[in-house]
Structures are given as C-alpha cells and as structure tokens.
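What follows is one structure encoded as structure tokens, with my remarks underneath.
Every protein chain of the complex appears in place save one, which is left out.
Labels A and B are assigned to the chains in the order they are written; within every chain, residues are numbered from 1.
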Amino acid sequence: MKLTRRNFLAWAGLSAIGAVACDAFGDDLKTQSPVNQPEDLVKGRDNWYATLCRHCPSSEGVLVRVMEGRAKKVQGNPKYPINLGKQSARCDAGLQALYHPDRLAGPLLRINGTLQPVGWNIALDKLKEQLETRGEDLVLVTEPLSGPLGTIAGRFAQAFGGSHITFEALSNATYQAAVKNVFDQELLPDLDIGNANFLLSFGADFLSTWISPTRWSIGFGDLRDAEVGSGRGTFVQIDPRFSMTAANADKWLPIKPGMEGHLALSLAHVIVQEKLQADDVDLQALTGGQEAGFLADFSPESIGPKLGWPEAMLGGRSAAESIRELARDFASHRPSLAIGGDSAGAQKNGLFNLEAIYALNYLVGSVGATGGLRFNPKSPLPEWPQPPVVAALAQWQQVVSALNEGKTKLLLVHQADPVYGLPQAVGLEDAIKRTDVFTVSFSPFLDETSALADLILPDRIYLEDWGADTPNPGPGFQVVGIQQPVVNPLSSLDPRSFGDILLSTAQELREDARLPWNNLLEALEESSNALFALDRGSIDAGSEKEFWTKLLRQGGWWDEKTTGPAVKPTEGLYSQIAKGASEPAALGSSEFYLIPFAHNTLLDGRNTHLPWAQSAPDPITTVTWQTWVEVNARRASDMGWREGDVIRIEANGSFIQALLYPNPALPPDVVAVPMGQGRRNGPGYAVGGEERESSNILSILDAALVNETGALAWAGNRVRLAPTGESLRVSKFEGEYAAREIGNQIINNPGEEIIKTVAPGGH
Amino acid sequence: MVTNRIDHTWGMVVDLDRCTGCQACVVACQAENNLAINEKSAFLEKRALEWIRIERYWEGEYPNVKARFIPIMCQHCSNAPCEPVCPVFATYRNDGGLNVQVYNRCIGARYCINNCPYQVRFFNFWHPTWPASFENYLNPDVTVRTRGITEKCTFCVQRLRRGELEVERRAGGRLNDQNMAERNYMPACVQACPTNALTFGDHLDPDTKIRPYFDDVHAHDIHHEQERTTRSYLLLEELATAPNVIYLKKVEPYPIGENEHNG
Partner (left out) sequence: MQEGRILTATEVNRDLLRSILDTPRWFWPVVMALGLVVLAAAIVIGVMINRGLGITNLNRPVVWGFFITNFVFWIGISHAGVMLSAILRLAKAEWRRPATRAAEVLTIFSLMTAMTMPIIHTGRPWRIMYWAFPYDFARGIWPNIRTPLIWDPSAILTYLTSSSLFVLIALIPDFAVLRDRTTGISHQVYSMLSLGWQGNPRQWKLQIISGVLLSALILPVFVSVHSIVSWDFGMAMAVKSWHSTIFAPYFVVGAVHSGVSAVAFVLILLRKAYGWQAYIRHEHIDALGRLLVVVATGWFYFFSMEVIFGIYGREADEIAVRTLQFIQWPVSAWTMVFVITTYFIPVSIWLSRYCRRNLWIMSFACISVNIGMWLERFLIIVPGLANRQVFTFSWNMYSPSIPEIIIISATFALVAMFMLLFSRAIPLVPLYDIKEGDILKTEIQIGRRAVPAVYRED
C-alpha cells in the first residue's frame, strides 16, 4: 500500500481508536498481561511425611516435603504435641545435613596412619574383630538417646561387658538432679509458660537454646497473648548475661553469677514473711515448721547488696526493697512460674541455685498447676530408658583415666563429639592419641572425635533412618514420636544405620536374647504393637497394621489423658536447700566473669557444618560465621577497644581469640562468648575460619564441677582479656551502626518510631 | 490467563510483643525460597539476602537497657513506591494484592531498591551457587535467581498458588486460615514462627484472624491513629504506601526511665 497523506491519516485515526479500545479492558490487560508469569504454574506433586527431628536434643515432630525422592523442606508437624507445627532457626538446616557435599560416602579405616575408604565388609569385619578381642573393655559413647536406640545401645554395651555413656557438652545433669531433689521426679517437668501470669526466669536462655526452646517459645507467645490464660503475663529474667531471652523479658535484672540461689531464697523469705504464699501451700512441710525464722540468713537486707545490682537500675531505692517488690510481684500475679537453668545451674553452686529457684513454685502453688510446672507420666513403653542418663563431667574424667590406664581399649562413638565439647583440661584428646585404644566413630561427618578414629562407619542422617523418641520433657502427658526415613540416601553415598549395625553385630557375636531384633524397624514395629495393645490415645485403629500406618502418618502416638503424677514437697525442703548454699568467690581485679552460651543455631557446635545455621545472625549481635566476645560497650570504649578487635581471652592458663562486639547491655564485669566455632576437622563450612575469628570457648574452660552433680560448671570461669592489636571486620548483618531509633538530640526531635510501644492495657 | 479466581487480598499481622528475634522465620524463608547461601563474604560485603530480616534496636544503656526486635519483610504495599519506578514492569501488584517480582523481566536497574522505604529488596550481586548436592533441596516451585536480578519476599506466592489450585480449583472450597495451616499453604515464615508472632490471611475474608486488624486500620487511618481499638500500626504510615502488613505495638510494662516500677 502506498503511503499517501489520506491513508496516513486513516491509519493514525485507527490506531488512536485501537489504543482507546485497549484501554477499555482496564488495568487487567495493561498490568496483568505483561506479568501473568510463572508463579502461576506449579508443577509436580509433593508429599509431606511426618517424622522426628534429631537435630538438637529437644527432638521434635516435623513434616518433610518430598518431591521426586528429594527432601525439599522441613517444618514443624502441627499435630505433634511438643512443637505444634512450629520450629526453630535450626530445623530447616536438616536438609543441609542430608545433602551436605562433605558427608562421608562410606566406611573409612585408618591404614598406615591415614583414614582410607574401605568397603562395608572389611569395615564391619574390623569392627567385629575389635569387639571380639576388646569387647569387654569397650565404652560406647552416644548422645543422650531415648527410644529403642537408647535401649539397644545400652544392651549392646552390656552384652559385651562394656559400658554406655552419653555425652552432651552442656549437660542437663544438674537440672535433672534439681528436679529430682525438689520434686522427686526422674522426668523433667513441662513448663506451662503460656498460662502463667508472671514468669520469673533465672539464667535459662529458654527462648533460644535451653531444653525445649520451640515449645517454650510457643508458650511465650501465649504468655504475651491477652486472650490466653490470665491476660498478658509479665516476664522477668534474672541473668548475668543479656541473652536473647533477657532481651525479650519485660524486665531484665542482671545478677552477679552464682548469686541466683541466694536471690531465690531471699524471695522465698519475703513471701513467707509477708504471707504472700498461695492459699493451699503446705508451709509446715516446706519450712520444716520453722516459719518464724524462715531463711533468716537470706533476708533481702543481707542478700540485696551482694547481687551486684547497679544503683542506676534501682532508681534510688535499696536492693533489699527491690527484692521485696519482686517477691510481691511474683507472689501476687498468680499463676506465677519460676524457672532456671543454663548459667544459673552451671556454677559450682549450680545445684543449690536450681533447687532454690524451682522450690519457689511450691510457695505460689504452681507445682502441677495450670500456668506452672506440669509433671510427666512414665513412658508407655517401659523397655525404653527414659530419661536418658546424662553423664556428668566426673564420669568423663573416669573415662579418661580408664583410657590412660589402658583399661578401656575400645571406644565406640555415635554422633557425639566429646573431643570438641570437653574442656582440654579433661585430656580426652591426649588420651585417645596417646593410648592404643581403638576408636570407632559412627559419625556421618568428620569431626574432632572422628578425625582421631581408627574406623568410621558413617550413620544415616535422621531423615533417612528409623527411630522413636519419648520426649523429655514431655508435654505433661504420654507421647511417643516416630521417626521414619523420608528419603533414601543419595546413590553416591552408602551410609548404614547405627542401630542396624549394633543389632546385626550383636546377633552375630553374642546372640543376646535381650537384643532379639534384626533391625531397628523390627524393634519399632514391636513397640507399635505394644502401643496398639494399650488401646487408648490418639490413634484409633482396628488392626496392628492400621495402627502402624496411622502412627507413621501422624508422626507419633500420644494420650492426653495419661498425665503426670501429683507432686508434694518433702518435709523440710527449704532447710535441705539452704544447707547447700555457698557464695561464689570474689572477682579478681581486671578479671571478668565468663558466661559462654550455646549459639542460637550452632548450639554447642553440632551444627557448625550447616551453612543456614552459620549464616543465621545471632539475635543480639547479628554476627554470623565468627566467634565474637561481647563486652560492655562503654567499658570497651573506655579501654579503647573497638568492634572487630581481636581479643585474647585467657582462662586457666590457656587462651582463645575472638572478635570484640561491644554490647551496650552487658554488665561491665561480664564477657559472653558463644560456643560452636573453632572446629579444625570436619566438613566444609565448619572449618576454614582463622583462629582469630573461629575458636572454641569450651576448650579453655576449667574442668570445675558442680557440687554434688559432678557436671561441668561451665559458667563459673573467670577470664582476662587482652587485645592482640589486630582487628578484623565483623561479619554481622547489622549495618555499620549499632542501631538505635533515631531522634535528634540537638533539636529535640523524636523522629519516626519503628517499634511503637503501648503500656499494658493500652490498645 | 487470569481465570475466574476467588478474590483474595493477602495480608500479614506481626505482633511485636511476641517476636523474640529467634530467626526461625529467616531460615525458613531461605529454605522455602531458594535464597542463595549467605557466605561470610556476603555479610562482609553487606550483600546478605534475607527476604525477612530481624532488625534489633537498642534503647538505653546498661543497666537500663532494652533490645527490641522487628521482623521486616516486603510490606506488599497497595500503593507501592517500588512499582512505578521499574522501567520494565518487573514488579507489579497482582490480583491477590501481592507485590510480585518477575525475575525474568528484571534488568537489575535497582531503582525499586532505592525506592522501597522498607529496604526489603535484595540484589544478586553474584551468581548464586550451591554445592551440587545442595541443589537436591531446592524448591522446584521457586525460580533460582541469577546474578543481576532483584528479589524480595513474595508472601510465598508459590504456596498460595498451590493452595488455590488444590483447595479452590480442584476441591471447590476457599483457602482460609484453617486449611492453609493444615495443608502447609501458609507462608514459610508464618508456619515456622514459634511464638505465633506472624499471622497471615486474606483480609477480604471476614473470618480470618487478621481481618479485625485490617478493619481497624481501614476504619482509622493515620489521621485517626489514636482511635484504633487494637495495637495496630503501619510501618512508615505517613508515606501512604498502604502496606498489607500490620504491626502490633509492643507492650511495655516497664519503660526505660521509669525506675519506680522496679522489682
């Protein structure tokens, strides 16, 4: 067509009409059509399998999304009573353990001093040979195991005449002992934080890492919910360290480490003196009939000045007055709950501290009550050991001397890393290196312990294996969680289940009647049948098979009706507790209290090889991938130290290095260092950091014991700090500025608030 | 094609009184949405990607000190400043009220990043890489972004789409609070959050948990903020970006500076 002026005009007109017509379709055509994009297309089917997570000691129910044989997402199982569909920052990283590039593909045997890949036949023969020759002198080390694996491990050791010992860097032994002494319970109690109206916590970093943080966090959410329990509850944290939990308290009260028990007894004194106790409290039993002079040594007037409470915090009042007020608040806002753990229990007087703290619950009627402590019933499967006996440091010292004396000749280690987690002072590493003990590791990854092993038989990751667990603490009723393999190991890997290996070798060598199963699955099925026979609880099934199917689908079995026992105080409980009182030694000049703490995601170091755990910022400092040392910001600046300065932390004659993070909230005489880094052997992501920015605080701890329980008093160390003169950049998520809401002091302008607040009762 | 979908306007409520800063949401989001691994260098370079991040603010100084946490993700602004500035329509508001990001179109001009008052957009400075075995866990519902692309929280649109597909088109129901929670269609961060600080839902649906908060905010705009009956507020409300995320004020029984409450 020829372009004449006439048809040019015609075309121009037409296109104008067209443009207008298109507009008639409205926004949809204009902004939708360009972008009707691939998020519309979801392809493929996914399956969600219920199983148990064995990633951290709390062991919770998870659902795993599986597509085409690959696990894609781990998240809480909404039905599982412990975590109700919720999770922590650690849970997802299970996927990275599963698909970690540096998983050990198959067995490794030390030949001529180096670990070399061998076939399973050779490896298992080696294991059997060692068991045959040295079986009686074996020590089997595992993480605390409940469920069938715990039974199997224990019986296996017995079958050969050896012993079974559990390892956990921050063991619960003291807490367990306190629960035993105060409540006469073997099992840990559930904490009904959600229904409490006043929560008083001593040292426990329960929102982050202590015992069952996911469960406590759910409770914490409910505590803050005006609709749950008796309205929004108040939460006071007493803690020498400004932990993430302390940051979430309505009020944080710092305390001189080791004085927690004294404060708790002082509160008890005030409650009894001022008759603030709950109505039906058996004061007679608690006080041993000495109501009048009850805990006279612990009056606020004598304890107050020893707590190290700064005047600026007290606002013109005396510490004694503040203790009284705290006692009144605690006693009058019932249901109130007192809990303690972590640094409060990891002092030499840790058992005393925890006993004094938990005994407070008697005075306010919170023992066995809503909004208080709920005790747990025994496991419905009596064959399974519960709770797992957690070895104290004292026992480990025995293990080391047995090694040194040549009494222990065979060391079997399952997914525990005592060489990393025990203080160097205990001397385990030396003992293994020096003696001719044969060490077998069942770790799927290289770690400090397996690096010293003579034989490594890589276990399956929990997402590939069978298992079961009776959680401790349970939710106040009977629960059995079931772990099933949700995927097969990748074809490039050939791990074998630890449980299966124990069973098959035991059968072959000892034919022990107490280990009748061919593999873990059989043991589980037997347990499933036992549960079915109980004919109660969460699964309604007509046959054993149906029960089994439903058990797997639900991720476990529970019976909300079978609850824990009623608990009564023993006669004269308080005088018993007060007897254990001892005060911590004074702090030397230029010394700091050292409070190490379990890292929010790395915990005691077991997750160091998982990049999601490494890269999740620490809640308070936002530091990732590095070891830092928190020092009071003002004190640091007075000493001319700046963020990123490499600081030498000296204790007990040895030292580590860490990067300084000035923390405006930490007490000036306390330094806090996270655990978890500083691994020298292991898979990618765990190793590789320089010593200056990746170090293991556990290694320099004094091997001091908690009185009576023999657990490691890991929070009782004193350290000296010295800058090395070097400085590195801190790999933190926070910007270059330690964030505060801006306002402008010069012109007195408040600025825009990001985090708005209201007073309670305000909307 | 835009088929006859049920109308939704997705929204979230963040209760600052519950959030503990635990980072569960952050990691859950990274796992669900194929975020590149934040290596140490990413933090040193200040290029770490976190579609939801926890900001920690200090107030005061020892001993009268507080640290407060706030989770910040894309606010899915109804009047999003990031949208008009994108030269290629790579970011737009979809029919579910989401501000979505079309990776395929994004040329990486980064204007949207500048113009997001909430700083929730992240740029891929490097090509993301995973050890080959980690690729097994990548979510096939979510595109892996290449270098040069801007990305951000999508309210886990892939989960919502699966939900719409299964619940609405196949079963003829409606996605609601209950079936979303039960069938894993909630955004990953919401599903994970142990304190239930995050609540998600459709504020067109009168029965959702978030609805009363949206009603409150809609009934009392910024000029009547004092009259709100809940603790609701919007981040940087005065910018009129009309976010679809509502924050609930933190309750402060012992504000700093009022020492008489001690003990």
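Operating definition for what follows: a contact is a pair of C-beta atoms (placed from the backbone, for glycine too) under 8 Å apart; a residue touches a chain by one contact, two chains touch by 3 or more.
Owing to the predicted nature of the structure, the values given are computational and were not obtained by experimental measurement.
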Residue among B:22, B:35 or B:149 that touches the chain left out of view: B:149
Contact residue for the chain not shown (choose from B:84, B:173 or B:255): B:84
Residue of B:123, B:233 or B:247 in touch with the missing chain, whole complex considered: B:123
Missing-chain contacts mapped onto subunit B: 45-48, 55-57, 72, 81, 84-89, 105-111, 113-119, 122-127, 146-150, 236, 239
Positions on subunit A contacted by the hidden chain, ascending: 22, 29-30, 33-34, 734-737, 739-744, 746-747, 749-752, 754
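We adopt the following convention: only the chains that are shown with their structure count from here on.
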Whole-Å gap between the CA centroids of subunit A and subunit B: 27
Contacting residues of subunit A [partner subunit B, same complex]: 28, 31-32, 34-40, 42-44, 48, 63, 65, 67, 70-76, 78, 83, 85-93, 95-96, 98-101, 103, 207-208, 213-214, 217-218, 220-222, 224-225, 232, 234, 242, 244-245, 247-248, 250-252, 254, 309-310, 312-317, 321-326, 329, 490, 492, 600-601, 611-613, 615-617, 619-620, 622, 624-626, 632-634, 664-668, 684, 689, 729, 731-735, 738-741, 752, 754-760, 762-763
Complex contact set, residues of subunit B against subunit A: 1-2, 15-18, 20-24, 26-28, 30-32, 37-40, 42-44, 46, 48, 50, 53-70, 89, 92-95, 100, 102, 104-105, 131-134, 136-141, 143, 154, 157-158, 161-162, 165, 181-182, 184, 188, 191-197, 228-231, 233, 235-236, 238, 247, 249-255, 259-260, 262-263
